[in-house]
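With one protein chain removed, the remaining protein chains of the complex are shown where they sit.
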Amino acid sequence: MRAVGIILAGGHNNKMRELSNKRAIAAMPIAGSFRAIDFALSNMTNSHIQKVAVITQYNSKSLNEHLNSSKWWDFGRKQGGLFVFTPTITPENSYWYRGTADSMYQNISFLKNSHEPYVVIASGDCVYKLDYNKVLEYHIDKKADITVVCSKVPKGEEPNRFGILNKDEDNRILSIDEKPIEAYGELISTGVYIIRRRLLIELLRKANEEERYDFVKDILVRHSQVKQIYAYEIDTYWSNIATAEAYYKTNMDFLKKEIRDYFFHEYPDIYSKIDDYPPAKYNQGAAVRNSLISSGCIINGTIENSILFKKVYVGNNCTIKNSIILNDVYIGDNTYIENCIVESRDTIRANTTHIGEDGEVRIVVEKNDRYLI
Amino acid sequence: MRAVGIILAGGHNNKMRELSNKRAIAAMPIAGSFRAIDFALSNMTNSHIQKVAVITQYNSKSLNEHLNSSKWWDFGRKQGGLFVFTPTITPENSYWYRGTADSMYQNISFLKNSHEPYVVIASGDCVYKLDYNKVLEYHIDKKADITVVCSKVPKGEEPNRFGILNKDEDNRILSIDEKPIEAYGELISTGVYIIRRRLLIELLRKANEEERYDFVKDILVRHSQVKQIYAYEIDTYWSNIATAEAYYKTNMDFLKKEIRDYFFHEYPDIYSKIDDYPPAKYNQGAAVRNSLISSGCIINGTIENSILFKKVYVGNNCTIKNSIILNDVYIGDNTYIENCIVESRDTIRANTTHIGEDGEVRIVVEKNDRYLI
Amino acid sequence: MIKKEMIAMLLAGGQGSRLGVLTSNLAKPAVTFGGKYRIIDFPLSNCINSGIDTVGVLTQYQPLRLNTHIGIGIPWDLDRNIGGVSILPPYEKSQNSEWYTGTANAIYQNMKYMEYYNPEYVLILGGDHIYKMDYEAMLDFHKANQADITLATIPVPMEEASRFGVVITDSNKQILEFEEKPEVPRSNLASMGIYIFTWKVLKESLIALSEQKGCDFGKHVIPFCHERGDRVFAYEYNGYWKDVGTLGSYWESNMELIDLVPIFNLYEEFWKIYTKTDTIPPQYIADSAVIDRAIIGEGTNIYGEVYNSVIGTGVTIETGAVVRDSIIMKGTVIGEGALINKAILAEGVTVGSGAQLGIGEEIPNKTAPHIYSFGLVTVAEDTIIPSDVKIGKNTAIAGQTDFADYADGILPSGESLIKAGDRL
Partner (left out) sequence: MIKKEMIAMLLAGGQGSRLGVLTSNLAKPAVTFGGKYRIIDFPLSNCINSGIDTVGVLTQYQPLRLNTHIGIGIPWDLDRNIGGVSILPPYEKSQNSEWYTGTANAIYQNMKYMEYYNPEYVLILGGDHIYKMDYEAMLDFHKANQADITLATIPVPMEEASRFGVVITDSNKQILEFEEKPEVPRSNLASMGIYIFTWKVLKESLIALSEQKGCDFGKHVIPFCHERGDRVFAYEYNGYWKDVGTLGSYWESNMELIDLVPIFNLYEEFWKIYTKTDTIPPQYIADSAVIDRAIIGEGTNIYGEVYNSVIGTGVTIETGAVVRDSIIMKGTVIGEGALINKAILAEGVTVGSGAQLGIGEEIPNKTAPHIYSFGLVTVAEDTIIPSDVKIGKNTAIAGQTDFADYADGILPSGESLIKAGDRL
């Protein structure tokens, strides 16, 4: 492959509500056994990009732990590898990353020491499959300076939390409205860009000189007139999980057969770190319908239209409906949970009820003492 | 082993002069093929400590790269492993590490999630071999709260850049003078401590509440009266490299047969990351005397009483005396170098002279364009 | 200088012929167990959990699945720069080249491997049992007794002791006598086939016995050392230990995992069993599914009904199918409306829709009654069973069978249908 990869995984977001207290958005668990960043990482390795930098800053512990071996995504070391960049103090600089462009600029030696001509930039909080080689071919074909991968606004999503693209017939981007108050247009940026490595280095350096730190606002938008920026549109599944509602919806999408088949059974695979949990166990009294159950779960109650992440214990006579239970949750007997996201490592007291009402998803964070099982 | 390890590798220091512009002190190259932190890491693994955290902050890139695989020091992952902690922003905290105690406090979950009863704290900038188990036995035997490993002041060193310990006959420490203006006593702290894990958690929490951030000043010194702090004295080789002079001297010590034998040939080994350089090559005109030469070097000139690190090229008719040439240096023809430390990745122009005069070691930092070899 | 206190040598060469068609293509330690594991995962995980990071696995019979499973040891944290897991098959030498002829002979042929690690102790293990054991505790016992050899033993009911090799010890647990399957046992301490040797003793005795044909630990090495006066001790182990050497015991120990509070708890946090997993996605349980008491692996899709069964990873059970008291291994597909009753289906089996397995009365198997008994249906890996056939009890099926292979669409109880295919 003729590109290196950069995954921007530093972000956090109030729209994730309580869920982002514990981890970077890129570390959010998805579909029972994955984390959000697995999708970008797997796309990289499946596109034969062998050298990838993950840039992280906010609450990065859980992400660093997830990335502690490059083995799971089949990256090597000698001819590339997986690099995780966190902030550091140098004689020249003692700032945290001040934005996406700054986070790349502070690690510009990664770009300088590479010899691949192109860079694929992706964000770590989107769920999709994409062969970046196809985008690169298009990029070269169009003689573009920057190619932005874009998608129609997913159903049920507000377009105005995205960058809205306006393009001409040749797919050249005419303007970009970043998170506009009112959105004109339905084509949004997926946060995936292809750019020539030397051009990126130059743009980052210039932005830094001008004390501008954001890649979209300060580089992409500002250059939309001067540079040849092209749009590459995808029509396959794409979803950004950076609000609690989008996170819930994206997970629930995996209860649809066509989505499951697309991600779980069609080539290429999505890789993830392997945990060492035993298979799921269904005891007497378990009744499960239309649900995803992960390894390590022990189930004694009723589960409907829900997703149980790894190592969830469901007590006797419980009912869980339309909910997402993150990993390592203990649910005591006679509990009723509906329309909820239960935060990982929670312990839910027996005989309690948790319902997200009025179509709103409720986030349950309960750190009670756990009974030993 | 009944202890986890913490290596404090965050520091930097003006006394290293230009050498610390590029890297943390713990990442300084030692004796041709090692880095300073290899000694603490190897001591950990040779003492069968399987779970080690390296805490780093300042200019950590080169250190992180060195530590990118736990394989070299034979640490596992499932029953422990090597953890590298860099600063991160959390909802509770957005400070860089404000001191050694604060750097441990910000990573207190590592201590909380361990189950080993003891913690070995070591600094990453000392050259020595030590079986921490022996210290632990002593610690238990003495019923100590904290045990400080100490040593006589190394010859030719000023004691007042160290912590000076005063102890009674039973080896209980009565007082600690941290970097006193004038030093009374010749017993200094080596920066290696053993402490019960729960006590460390408690002391770190208390220090944080009181907005105190340094382990020695704010914890050790303040508790020297109230806690049972014992000294464990070693009489084997120990050296701290945190000044340019000490760094030079420590390296030069390896030209002595007994020091080489102790570190290179006596069990246990010191481990390091393996680089992929070919063997050293001596061309016609090479004349080498009493020197250490590392892999990847190509030598055409005269070398005396010097240490060449990896991948140094010495041109025709050069003379290098009493000097340390760090890795990946290109030295052009007809160059004369004496009493110098040549910074890594330097390119020394042909026909130049570099001499450290009046017994002072000169640090040479020259970034000329390199001729291709 | 390389120095390991204790290394382990794991004997994984045996075919395990009493598992019938389950092991016609793979060695017994590679047989799956408990939904996602293989038998060898248990001794391997015990090793790393006991702090042993250097394990030689001696293979001989059909090692490919084992090799693929173990790989470089990543799942068990045995991918090490120094040590880790090594597969040790027989090899050609400059003079004589031979296969392994016995357990001790296999170890003897790998003397150089052991010498490389310069150990003080060597642990000898088999790959035939399901158990969790802390070998470090056994080593402590070995050291405390200044033993030359320590045997792991387990107390068995006195009335069953005559089926085992038992040891008679003094009050300090030093072994005085061995009895192989004694008619009137004088002790109920049975040897588990797990030994710790002081390296020097092992080396000497293997060299002394190097001419012994089919040299075996139980038959030759231990008696030899005992007779010459070495200190041989019995370490007593009191946990779960299950031989899975017959189809009956294999089935039984799988079923035990389903109990509400299993005797052998895989869900225990502090002594994890590691395995290689290719399958990452969660399992999907459809609206139409019924699951009552089961263990189910990753990536499995269940549309039918499952009762009291162990289901592996990547299995599909279609709508209307009913699986009862059975073990279904990795990748097997059960067609719509099929009925599976007390059966063991190996990896990659396809059962056609409406097929019925394990019906009718129990009749002893005609060709191998000692293997195919317990009323089980045993189906070899990659077997295809056509739709709508009926298969009785104590039967064995292997190969890509079609309807014509079943007279009147029926394979009666006690029959075997082994169809050799063109499988590479």
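A few notes on this one:
In order of appearance the chains are A, B and C, and numbering begins at 1 in each one.
By definition in this document, a residue touches a chain if its C-beta (ideal position, glycine included) is under 8 Å from a C-beta of that chain, and two chains touch if they have at least 3 such contacts.
For clarity, every value in this text was computed on a predicted model and none was experimentally measured.
If you put the hidden chain back, the residue from C:Tyr61, C:Tyr250 or C:Phe264 that touches it is C:Tyr61.
Screening B:Asn208, B:Ser291 or B:Thr335 against the full complex identifies B:Ser291 as the residue touching the chain left out. Contact with the chain that does not appear here is found for just one residue of C:Ile74, C:Ala161, C:Val232 or C:Ile273, C:Ile74. Although one chain is not drawn, the whole complex shows that of B:Asp170, B:Glu211, B:Asp276 or B:Asp369 it is B:Asp276 that touches it. Although one chain is not shown, part of chain A still touches it, namely residues 50, 71-72, 74, 76-79, 267-269.
Within the complete assembly, residues 2, 13, 15, 24-25, 59-64, 67-68, 71-74, 79-81, 84, 86-87, 89-94, 97, 99, 111-113, 115-116, 207, 278, 424 of chain C touch the chain that is not shown.
Contacts to the hidden chain, counted on chain B, fall at residues 31-34, 71, 260, 263-264, 269-272, 274, 276, 278-284, 286-296, 298, 303, 307-308, 373.
Rule of thumb we're sticking to: only the chains that are shown with their structure count from here on.
Ranked by how close its C-alpha mean sits to the mean of all protein C-alpha atoms, the top chain is A.
Among the remaining chains, the Cα-based centre furthest from that of chain C is the centre of B.
Chain geometry summary: the mean Cα position of chain B and that of chain C are 48 Å apart.
For chain A, residues that reach two or more other chains under the stated contact definition are 276. Residue positions 272, 274 of chain C are each in touch with at least two other chains.
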